[in-house]
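One chain of protein is taken out of this complex; the other chains stay put.
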Amino acid sequence: MVYLKGKHILTGKQFTREEIEHVLQVAENFKEELKSRPSLDLTRGQILATLFFEPSTRTRLSFESAMLRLGGSVIGFAEASTSSTAKGESLEDTILTVCQYADVIAMRHPQIGSAERAARVATVPILNGGDGAGQHPTQALLDMLTIKTEKGTIDGLTVALVGDLKNGRTVHALVELLKHYRVNLIFVAPEELKMPLEITESLKSHGVPVKETESLPSALKESDVIYMTRVQKERFQDPQEYEKLKDAFILTRSLVDQAKPGLTIMHPLPRVTEIATDVDSYPGAAYFRQVKNGLYVRMALIALVLGKV
Amino acid sequence: MVYLKGKHILTGKQFTREEIEHVLQVAENFKEELKSRPSLDLTRGQILATLFFEPSTRTRLSFESAMLRLGGSVIGFAEASTSSTAKGESLEDTILTVCQYADVIAMRHPQIGSAERAARVATVPILNGGDGAGQHPTQALLDMLTIKTEKGTIDGLTVALVGDLKNGRTVHALVELLKHYRVNLIFVAPEELKMPLEITESLKSHGVPVKETESLPSALKESDVIYMTRVQKERFQDPQEYEKLKDAFILTRSLVDQAKPGLTIMHPLPRVTEIATDVDSYPGAAYFRQVKNGLYVRMALIALVLGKV
Partner (left out) sequence: MVYLKGKHILTGKQFTREEIEHVLQVAENFKEELKSRPSLDLTRGQILATLFFEPSTRTRLSFESAMLRLGGSVIGFAEASTSSTAKGESLEDTILTVCQYADVIAMRHPQIGSAERAARVATVPILNGGDGAGQHPTQALLDMLTIKTEKGTIDGLTVALVGDLKNGRTVHALVELLKHYRVNLIFVAPEELKMPLEITESLKSHGVPVKETESLPSALKESDVIYMTRVQKERFQDPQEYEKLKDAFILTRSLVDQAKPGLTIMHPLPRVTEIATDVDSYPGAAYFRQVKNGLYVRMALIALVLGKV
C-alpha cells in the first residue's frame, strides 16, 4: 500500500516503482476528472505556499494552478529579493515561519540540498521544485507521465537524452525514475557535457542498457522517445568548441522526418533554439502536452501529501 | 446576436456598436448584482492568468479583482524579470505554456502587436491589457461605460480629449469606440503632440465632427466630457518647448468652475500633476468611478469570453 501522506517530495531517488505508478495513476485520474469541470473540491480551505528563492514562472504557475484546480488557495513569493532572506534570515527560520501559514510548501532554491534542509525543520510537507544543480522530482514525474501517456507504456522503450547531460538536473532526476523500468537509454552529448560517470555506472549496475554517442541523427534512428535539453554556451571552457558543436544538438524538422516513425519529442522548457519551431506541428512533439502533465502530476503530489486521495 | 465566447479581446477596432453595447450592458448588470453581495459565482473553479511583462498595478489588480468577483481564481506575474522571458523564451512559448494552466489570459507587454502574436498561438482567450503604444481595449470600454453611466447616454455629447494625443494609446483606443456614436470630438494638444493625422482623417471620413485646438479653456466651454491625459516632458525634443506649454494642459479648479455646467472629468490614471487635487471634490470628477467601471467591464469581458453570460 502506497502512502505519501505527510511525506516530503525531495528527490527522484526516494520513489519505488510502485510509488511512481501510484502518482501517475492519481495524476491520470485527475486528468480524467478535469474533462468535465474546471476544478475539483479536494483541498478546499487549504493553502499552498510557493517559495521561489530563484524565479521560475513555469514551475511556480504550475504548482499554483495545481493547487487551485484541487480547490485550494495559494500564497508565496516569486523571487528572493522580496523575501526575509534579504534581511539575513536563515532558510530554516523562513520555513518554520511559513509552516505557520500554509498546509504544504513548494519551493525552488539556488542551492543544492536546500529542500532537504527545509524538510528537516518543516512541520508541513515540502515539495522540491528544484534546488540548484540538485534534484527536480516533480519534473521527473511529469516526464514519466508524458512518456506513459504518449506511448501507453514505459517498459520496452528506447529513450534518448540529448544535450547538456552533465549539468542538467532534469535528466539526472529522470534517469532515477527510468531505472525502475525496462528501458534502453541513449545519451547524446558533446564530450564536455557527458552524463557523469557515476550516474552511467549506477544505471549499468542496475541493469539498464546505456549507449553513449555524439550523433543526434544516429540516436534518432532507434529512439522511441527523445528528450532534448539545451547546450549552453557558458558551460564550455573554450567558446570555439561551443561554436563547433552547437548545431549538432539542435533538432530540426528534417532530422525529425528521418527519425524512427512515431517518435515522441520532449523538452523540459523553456527552449531557446534547440528545437526549431517548425517541429511544433509534428504530431509527436509532446512538449506542451508535457507542460499540461506537469499540472496533473503536481495536483497528484499535493493531494497525496495532504492525504486527500 | 452578440457572441464573444472563446474570442480574443485585442483592439478597440474589433468591436461593432452592437458588441460595445452588449459589453456595457453586461457590465452594468454585474454592477447591479454586486450591490447585494461581494462576488458572484459565475466562474467558480476557473483560472485567470495575468501576464504582466511590463508592470501596471492598476490594470493587473483590476483584472484580478474582476476574476475574483466573478468567483474564479488568479495566477500570474507582475513583471518580466520573474518570468521565463528572462531565460530567452519566446512570447509564443510562454503563452502556449500558460494556456495549459489557465482558462483565460490577461496580458500587458511593452511591444506593439504582442497581444496579436499571443492570440495567434493561444488555445484560451487573450485579453489585451495594453501592448506598448498599441491598443488597450479594456480601458477604452471602461471609458465608454463611464461616459454612459455619468451622462446616461453617449450619443449627442461633445467630448474633449486633452494632452498627449500623439502617443496616448488610451485616447487612440477610445476614439475607435466613440466613432460608432453620434459625438462631437475636440482634440486639445500642443502642436508637437497632436492626434495623428490618419486617425483624425479616419474619424472625419466616418462622419465624426472633429475640432482641434491648443486652448483648454475654450474646449471646456463647450464640452460635456473632458478626458485628460498627461503631457510628458520626455516627449518633447526641445525641453524649453515643454516648459512653455506644460501649464496650459493642467486642469485646475478655477478652470473647471468656468467650464460648461455639468462637465464630466475623466482620466485613465495614474495622474501626476495634470489634474489638481482640489478638482477631486468637484461632483463631475469621475476618475475614481472610472476605476470602478474598469472592474465591471473586465468582469463582463472575462465572463463573455468564457461563455458565462
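Just so it is clear, A and B label the chains in written order, and each chain counts residues from 1 on its own.
Here is the rule we use: a contact is a pair of C-beta atoms (placed from the backbone, for glycine too) under 8 Å apart; a residue touches a chain by one contact, two chains touch by 3 or more.
Every value quoted in this text rests on a predicted model; they were computed, and no experiment measured them.
Identify the residue among B:Lys194, B:Lys246 or B:Arg271 that touches the chain left out of the display.
B:Arg271
If I consider the whole complex, including the chain that's not displayed, which of A:Gln14, A:Ser73 or A:Ser218 touches that chain?
A:Ser73
Looking at A:Gln46, A:Asn184 or A:Thr273, which residue reaches the missing chain?
A:Gln46
Check each of A:Ser36, A:Gln100 or A:Ser205 against the chain that is not shown and name the one that touches it.
A:Gln100
What subunit B residues would touch the chain not displayed?
Residue positions of subunit B that touch the missing chain: 37-39, 52, 55-58, 61-62, 64-65, 68-69, 71, 73-74, 78-79, 269-272, 277, 288, 291-292, 294-295.
At which residues does subunit A meet the chain that is not included here?
Residues of subunit A in contact with the hidden chain: 44-47, 49, 73, 75-78, 81-84, 86-90, 92-94, 96-103.
FYI, only the chains that are shown with their structure count from here on.
Rounded to a multiple of 5, how large is the rotation, in degrees, that superposes the C-alpha trace of subunit A on subunit B?
Resulting rotation angle: about 120 degrees.
Just give me the whole-number Å value for how far the CA centre of subunit A lies from that of subunit B.
Here subunit A and subunit B have centroids separated by 40 Å.
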